[in-house]
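Take a look at chain A:
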Amino acid sequence: MDTRNFTFMFYGFLAAWLILVVYVLSLVSRERKITEQLKGLKGLLDDKDHK
Partner candidate 1 sequence: MDFFRQTLVIARKDLRAELRTKEAINASLAFSLVILVLFSFAFDPLEEQTREMAGGLLWIVFAFAGTLVLNRSFAREIPNDCLDALVAAPISGAELFMGKALANFVLVISVELVSLPVFGIFYNVHWTSQIWSLLLVLALGTWGLTVIGTIFSALTVNIRLRELMAPLLVYPMLIPALMSAMQLTMQLIAGKPLGGENEVWLRLLVAFDVIFTALSLVLLETVLVG
Partner candidate 2 sequence: MREKLIYGLGAIAAVLLARDLYSIFMQLPDEASQGMIYRIIFFHVPAAITAMIGAGVTLFTSVAYLLTKNLKYDAISVAVTEVGLAFLAANLVTGSIWGRIIWGIWWTWDARLTSALVCWLLYAGYLMLRRAIEEPTARARIAAVFNIFAFVDVPIVIFSIKWWRTQHPQPVFWGGGSIDPAMYLTAVLNLVALVLLGIVLSLIRLRQEEVQREIDSLRRYAHAV
């Protein structure tokens, strides 16, 4: 009985942290995307300035 509860408790903690980890990962991927966009745009503007 206790082992079963222990398994569930483990899943409980895992679930809570998994949700937060997924959110952090989404933040990280968003970060990567926007830094790329920023680089691209800055490059575009530099080209236009030099032309």
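Candidate entries met the following condition: all candidates are chains of the complex that A comes from, given by their letters.
As a convention for this text, a residue touches a chain if its C-beta (ideal position, glycine included) is under 8 Å from a C-beta of that chain, and two chains touch if they have at least 3 such contacts; residues count from 1.
Keep in mind that this is a model prediction, so the values were computed, not measured.
Evaluated over the candidates 1 or 2, chain A touches in this complex the candidate numbered 2.
Touching candidate 2 in their complex are the following residues of chain A: 2, 5-6, 8-9, 11-13, 15-17, 19-20, 23-24, 27, 30-31, 34-35, 37-38, 41-42, 44-45, 48.
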